[in-house]
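Here the complex is missing a single protein chain, while all its other protein chains stay put.
As written, the chain order gives the labels A and B, with residue 1 at the start of each chain.
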Amino acid sequence: MNRTTQAVRSRWNWTRNWQLHVMMIPAVILIFVFAYLPMGGIVMAFQDFKPWLGIGGSPWVGWDNFDKLFGQQDSVQVLWNTVVISVMKIVAGLIAPFVFALLLNEVRKMAFKRFVQTLVYLPHFLSWVILGGILIDMLSVDGGIVNRLLTGALGIRPIFFLGDGNWFRATVVVSHVWKEFGFGTIVFLATLAGINPSLYEAAVVDGANRWKQTLHITVPAMMPITIVLATLALGGILNAGFDQIFNLYNSMVYEKGDIVDTFVYRTALIQGNMGFGTAVGLFKSFIGMFLIVASYRMAYVWGNYRIF
Amino acid sequence: MFYKSTGYRVFSAFNTAILLLLSIACVLPMIHILAVAFSGKAAANANLVNFWPVDFTTEAFRKTFDNRNFVRSLGISVYRTVLGTAIFLGLLLITSYPLSKEPHAFKGRTLYIWYFVITMLFSGGLVPSYILIVKLGLNNTIWALVLPGAVDVFSLILMLNFFRNIPKELEEASLIDGASHFVTLLRVYLPLSLPAIATLSLFTMVGHWNSWFDGMIYNTNGKNFPLATLLQTIIVQQDFSKITMNPKDLADISNRTVKAAQIFIGALPILLVYPFLQKYFVKGVILGAVKE
């Protein structure tokens, strides 16, 4: 009996595996054409790229472009700023929608739930160009609504949100979370929708209250997707949000607010130095690759979970 | 039931209040933009508008719709979004299904997955991508906007993780019944993954709707710009130092009210689609229907 099952199973694998490979074909081809073919352009990182000479004809400069990145006086500071802002964003950007999804999950009135959901994802659609302007108004030291509330309610001195390095970082992280948490909730809501209700029924039979149910059923069920999201976010750790910083920063917060991308923008992109841009991109890719592989291994070894 | 306990009621009240406050915080900028869109030009430019229109007028909206390019671009955006999302969904399903299998059930899975993951991290950049599109003859076609991003690895990874939550027994039963993998995907996996599919479709639709850069570089003239590209050109501040100064032009360019109207109209279609997808996020309906 057991042996027949075994035999049947292996025949399955044998006869049906080809179907799985066939299903992969379209994506494999598209990725090859649109992702792998252009990767040849990575060689630009080692060139002084001139558009009229093309990738084939531009002069080779070895590691010059990388030297430029690390040779600048304050590039260490810029890298550090990027990592600090990025890590804070990743952490806060995961916790906020996670918690919000849990809270929303407790709402029993469907209409209210939908109402809230629709409203919180609105900021996602506003570009930083727009939001930058609005934020600068709202956070203004004299007359900005936030400072008016703070001085009125707490009686403290107005805070120079965009003019003080530490406050600037906080402002960047909070405004990022505010913009994206609603939209980020959607993935978690889909996960919540997928939890088998019979698990809760069983818990109720065991006498677990709502808090215990959340702790022992809901949260564990959301963990895998959270880890996946965190891992994928790590791949972009050196992307601290160019659009946002660029529209908010100013000379007063260069020291703590200047990130790799704004730095590259000022150094190279206005001059059209594609080679330097590619070199920075490649550097970012390797850091991201390292972090992703590391977290993939950790999740597999410690959690026995395959992230992808 | 738990929700009748006093503790839970207190929590519920607090919860409602917090959610309400957060919702309001999220919607204020949009209201501000709407108020600007309906305001008189002078008041808007002098930054006198908060959350209610000053000198109410619908001129900005009229101006926007008078612009023929705007209406045509709207059409192109809808086309691109529908086509792009359809292709994306098809590829997503047939690709993430095999990848959700364990490595021993699908030989070569690990190889495939890294083949995809690497492309998330490394990219050739703009120049070679452009050369590729031109060499393939795709510039000035809708395919240049739809095909390069058709396989989205991020979505792929999320989807395969969702697929894994579906009980293996259902799959095995289907296969033993003699169904092919393809049929199993359609009959068993698809109906059970609607929340995930709705989520990822929404992401893709938003992505297509908002993406502007590709529309800009792969089209040789403004006639074929999707809406997002057109809006980008309007919303973004002109670099004053590069245009030859003429106060009349500047007054026109800096017309905040028209910008605001266009931002609002640009976001509107997505705002309208969302409620229809929302029902898939309602807790437990789907899996609850399956008897195990």
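Everything below uses one rule, namely that contacts are C-beta pairs under 8 Å (C-beta built on N, C-alpha and C of every residue); 3 or more make two chains touch, one makes a residue touch a chain.
Here is the rule we use: contacts and distances are computed from a predicted model.
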item	value
Omitted chain, identified by the protein name its UniProt record gives, among "Aldehyde dehydrogenase (Acceptor)", "Extracellular solute-binding protein", "Ring-1,2-phenylacetyl-CoA epoxidase subunit PaaE" or "Phosphocarrier protein HPr"	"Extracellular solute-binding protein"
Contact with the hidden chain (one of B:I76, B:I118 or B:V206)	B:I118
Touching the absent chain when the full complex is considered, from B:V10, B:A25, B:L48 or B:A173	B:L48
On chain A, residues whose C-beta touches the chain left out of the figure	32, 36-41, 43, 50-58, 68, 72-74, 136, 140-143, 162-163, 250-252, 254-255, 258, 266-267, 269-272, 274
Residues of chain B in contact with the chain not shown	42-43, 45-48, 68, 110-111, 114-115, 118, 124, 126-128, 130-132, 134-135, 216-217, 220-223, 225, 229, 232-234, 236-254
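Just so we're on the same page, only the chains that are shown with their structure count from here on.
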item	value
Length of the line joining the C-alpha centres of chain A and chain B, rounded to whole Å	16
For the chain B and chain A complex, residues of the former touching the latter	2-3, 5, 8, 11-12, 15-16, 18-20, 22-27, 29-30, 32-33, 47, 91, 94-95, 97-99, 101, 105-108, 112-113, 115-129, 131-132, 136, 147-151, 153-154, 156-158, 160-162, 165, 175, 180-182, 195-196, 198-199, 202-203, 206, 210, 235-237, 263, 266-267, 270-271, 274-275, 278, 280-288, 292
For the chain A and chain B complex, residues of the former touching the latter	12-13, 16-17, 19-21, 23-24, 26-28, 30-31, 33-42, 44, 49, 51, 55, 100, 103-108, 110, 112, 114-127, 129-131, 134, 137, 178, 182, 186-187, 189-198, 204, 209-210, 213, 224-225, 228, 232, 235, 274, 277-278, 281-282, 285, 288-289, 292, 307-308
